[in-house]
Every structure is written in structure tokens, then in C-alpha cells.
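The complex appears here without one of its protein chains, the remainder shown in place.
In order of appearance the chains are A, B and C, and numbering begins at 1 in each one.
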Amino acid sequence: MFVLVNLKTYPCDPLAIARAAREVAETTAARIAVAPQAAHIERVAGTGVETWAQHVDPIDYGSNTGHTLAETVADAGAVGTLINHSENRLKLADVDGSVRAADRAGLETVVCANNPAQIAAAAALGPDAVAVEPPELIGTGTPVSQADPEIVEGAVEAAEHVDAEVSVLCGAGISTGDDVVAAGDLGSEGVLLASGVAKADDPTAALEDLVAPL
Amino acid sequence: MFVLVNLKTYPCDPLAIARAAREVAETTAARIAVAPQAAHIERVAGTGVETWAQHVDPIDYGSNTGHTLAETVADAGAVGTLINHSENRLKLADVDGSVRAADRAGLETVVCANNPAQIAAAAALGPDAVAVEPPELIGTGTPVSQADPEIVEGAVEAAEHVDAEVSVLCGAGISTGDDVVAAGDLGSEGVLLASGVAKADDPTAALEDLVAPL
Amino acid sequence: MFVLVNLKTYPCDPLAIARAAREVAETTAARIAVAPQAAHIERVAGTGVETWAQHVDPIDYGSNTGHTLAETVADAGAVGTLINHSENRLKLADVDGSVRAADRAGLETVVCANNPAQIAAAAALGPDAVAVEPPELIGTGTPVSQADPEIVEGAVEAAEHVDAEVSVLCGAGISTGDDVVAAGDLGSEGVLLASGVAKADDPTAALEDLVAPL
Partner (left out) sequence: MFVLVNLKTYPCDPLAIARAAREVAETTAARIAVAPQAAHIERVAGTGVETWAQHVDPIDYGSNTGHTLAETVADAGAVGTLINHSENRLKLADVDGSVRAADRAGLETVVCANNPAQIAAAAALGPDAVAVEPPELIGTGTPVSQADPEIVEGAVEAAEHVDAEVSVLCGAGISTGDDVVAAGDLGSEGVLLASGVAKADDPTAALEDLVAPL
């Protein structure tokens, strides 16, 4: 299972979480990565943890003031990127462009979407993985695997139909090892989570609990 | 073949084109529709021509000042709508929402996209049809069927793989009957066109030429 | 006082409200206008009521599929337009462009904004009027003139400092004649309202109540 911890723009200490993630990753079979804000990527990558970007723009080198170039986040140490997170929805043509840009820069890609139809659409654009996150469950503590298992199964089936090589992750409300196991049982190859780790008093303990059953 | 004439915000007389389209449609096997601006839908539909909207928003009845509600364009006389035209690109989640909104209001849907990967993505959202229009050919007079036949074939194949019930149209640079025939030979079930008719000195003659070989 | 009734995408009968507004306008000193959706402008204008658009895009004639051209809403019968309503926020450069487009088409302009600083910014772009509408009060039934009189006074002062020829309207929560009078006492030359009339069982009675004290 792949556990991707999205730090959003939370008031957390990205270094503390990065070190906790690296430590826990070393002691388990789980793959754990941390996605800080762009301006923190270099610092987080410096800890040795697998580091992801939260977004890249559908652009190439050029006149793009204020945008996020895939090559630059890679240069700062990112090895993958989220695209089209529900807090950062992109135009369909730009999801395509951002996947292309990330590929060009050697970044692994996870494209997020709300429901099985959008997951199929995202899978058609050829990312490494898609992630289904029902927006209404994000930040609730009610795991998608429990609240809406059909949406995860539907997403797995939809992605498989379009392109069997695209993995499916799921997110929203994931905070315990049981949630991670349940996600895997529904066909998901990983989970996206955020507040469950980023807002935990003890991120190491939170991550250990998440990966314990794996 | 379905011939959909997009009037964009051209300085044309929408009534003259609507009457020409209705007249030509009556004398051929081709299905011809006209897509005026929202504020002209009622007037155009009054001519009896098949009338389409150029866009609907991913919204329901409510507090959406300045937006285009599917039910309202239907009430004004539209029976279908373009979605995600290259001059009006939408977020992936909003393409989904606009298709849902159009379905709810009984409007037929054509979702536009740039290339086969995006066509597959669009088809995954369940519209009635998708339309491939390479943006670099729009308005050029060089028909996509000639300049880039692989993109039309690729679009047909991509849509078929995802959902065989979704028709494929093509557009960009179409202006003659030969272009329409070529589009059909590549697997397209219709064409989108704009300036070729909307800017013609004699729209009736332009439309007659387009459908003559059918 | 100017009373501008925004029909948004409410499930109301635009003709019934238009007729009520025309009738009440004829019997009072108040100026009353109705802003329907673009696809309903021609029908509403046909009643003889003063008709406004809810939005125009910062564009000219050309290739702008799905956009709202100022000349077209004017052709359909609109004599003015809202710009930058809180449900349809525009880029700063596009507020400028939309005001220019509306001017070009002979449409009167009201640019909406949230607070005195934004009102000053809007006034600097040279519209006929600005309208301050604190988003948190829209649709509440608590009139801005009561909940936050300083914001109206601040807006009047801010607009005056930048360009004394720009009128100030206010909106949000207005539903009674007393609210209209209070708005006038704070320096406002008109009110924007929506649900108070558009969702009223008897729009004529609602409008009569609004203008009774004038």
C-alpha cells in the first residue's frame, strides 16, 4: 500500500512530519510519501523522505509568472505530484497538460477525482494513478471505505475498464490502520490522507497506527 | 451526418442563418442545427430550426447570478448544448456537472476536446457525443479531416474503447461538402463548424454546398 | 431610488415578476428594473419593464463560444448590466474589460464588490455605479443597512473619494421598504435585491411594500 500524506497549507511542522514519515517507512512494508507546499519541497526532501508536489501547472519553461513548473519541483526534490485535487480543480485540458508536464519532468502522477465517472476520465489521460476522494467526506474522519465503499469499488472498476495499468488510490476521512486495510480490500492500492497525520499531536504514532496492519 | 453550426459571438444575423439552416435541412438527409448565443436562443428557435446552446453551467436552480442554467436554455427553445468548447474550457468536475445538468433538462450533449486522450476522458463522462477539434486548426479553413486525419481516427477509437454508445463529431476548418464526406469516412458522425457558414455571404449556399454530397 | 431585482437562476416565473415590476414602477417615483438570465432577456424586455443583464464578458465580436457579448444582450433588450456579482467574480482586468464592453454597447453598468476597499477599486474603473454586498448577508433577510451600516457608509465614502460621479447601491438582505429607506439614509442611491421579490408569493405586493415609503 502507498500512503501519501498531503500537508495542504496546514499550520504543521513539515520537517517533523517528514522525519516521522521517513522513520516509519523504514520499519514497514508500506511506501510513505509526504506532499508539502512548493516552497517547502526542498527542505522536506532534504530529510530523505519520499517527497511529492501538491500540484504542477500544464506549462513548459517560459513566461509563466507565479506558476508551478514540473521541472522545478523535481529539481527541488519532488518525485511525484498530485494533480486536480478537489481543492485545486483543473480544466480537463489542463489535467491532460499537467500529466504531460509531470511525465516530461519524470514525476509520478496521481490525478484526483470525485466519482467513478470522473475517475474513468482521469484514467483516460494516462496518469500513473488516480485517487477517488468524495469531497463531502474530506476532513470528516469518516473514512470513504466505510461511508461509501461502492464509490471505491466503482472507481476501481471504472479505471480498470479504461486503462488497467492505472492504479487506484482512495482518500477522504482515512485516519486508522483499519481504514487503510478496508481501502485495500476494496481494490485500492493506496490512500491519500492529510489531517489525520498533519494535525496529529504525534505524527509518528499516527503513521505507525496507519501502517501497523499492513 | 449531423451538421452543427456554432455562431459564437460573431457579428452575423442569427435569424438569417437560422432560416437558411431550416430551409436546407428540409431538403436533405442531413440533420442541421444552429447554436446562437444564449440571449438569441428564443429568437432562433422561433424560426423552427433545431437550436442548440453553446454552453451550460454545472449548476441547478439557485443563487448563480450570471450563469447559464440548462433548464432556462431549454425553456428558451434549445434541445442540445455544446460543453467544454475550446473557447470555453471547463474544469473536469464541471464538464461532468454540465453533462449532468444538461441531461436533467433534457438537452442532448456534445463535449468538445483537443485530442484522443481528452476525447476518451470526455466520453467517460457519458455525453451523447464528443467532438474533437484541434485548437490550432479552428478558423483556419484547413479541415481537420485533411490536416490531421489520424486525430479523428484516434478520437473515434478512443471514444469507442471507453463507451461505444458515444458518437464522435469533428470540427476545425470544415467548410465544404468534401470536408464533411471526409469526416464521415474517418468515422465521424457529424461536424462542428462556425465561420464557414456564419461568415458566409450566402449562408444558404454555404450550407447547400456542405450537405450536397450526403 | 433605483431598485434592481436580480432573478439569478431562481425557479421563478420571469414574466410574472417583470409585469409586476413594470406595474409598480408606473405608480411610484422609484425606478425598478429586472435582471433575468441571458436566455430570458428578450422575453422579459418584451413586457416593457426596464431589463438588465446579470453579466457581460470582457469580449468583443469574435470567436468566444459560450460567452456573453454586451451587444447581444443589448440587442435582446437589456439596457444595463451587473458586473462582478459575488456569485460571478471576475479578474480585475476583466472587470475593466466588461465595463468597457458594456459602455461600447450602450449598457449602464453596476459593478459589485464586497467591501469599501474593493468598492474604491471598482469605482476606479469608471462604471456608472458600484454596489456593495457583503457576501455573508446575501439571502439572509438581514438587511445590510441594519447589520453593517458602516460598510455602506464606508462604500459611499470610498467611491466618492475615487470618483464622485459613480453612484453607490447596496444589497444583501433587503426585503422591506424600511430597508430601502435605511439604505438611502446611508447615502445609497439604490438597492439590489433578489429572493425578497423573486421568491415572493406575490411579487407585486413585495415590490409595492419596497417602494411604498419612497
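The rule we apply is simple: a residue touches a chain if its C-beta (ideal position, glycine included) is under 8 Å from a C-beta of that chain, and two chains touch if they have at least 3 such contacts.
As the structure is a prediction and not an experimental result, all values here were calculated from the model.
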Visible contact partners (per top-of-document touch definition) of the missing chain: A, C
From C:Ala45, C:Ile59 or C:Leu90, residue that would touch the chain that is not displayed: C:Leu90
Touching the absent chain when the full complex is considered, from A:Ala18, A:Val49 or A:Val73: A:Val73
Which of C:Pro11, C:Gly46, C:Gly126 or C:Gly139 contacts the chain that the document leaves out: C:Gly126
Absent-chain interface as seen on subunit C, which is shown: 84, 86, 89-96, 113-115, 117-118, 120-126, 158, 161-162
Touching residues (missing chain, whole complex) on subunit A: 6, 8-11, 37-43, 53-55, 59-69, 72-73, 75-76, 78, 82, 85-88, 138-139, 194
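Heads up, the rule we're going with is that only the chains that are shown with their structure count from here on.
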Chain-level touch network, classified as line, ring, star, complete or other: line
Approximate Å spacing (C-alpha centroids) for the pair subunit A, subunit C: 43
Cα-centroid distance, subunit B relative to subunit C, in whole angstrom: 33
Residue list for subunit B, restricted to those that touch at least two other chains: 86
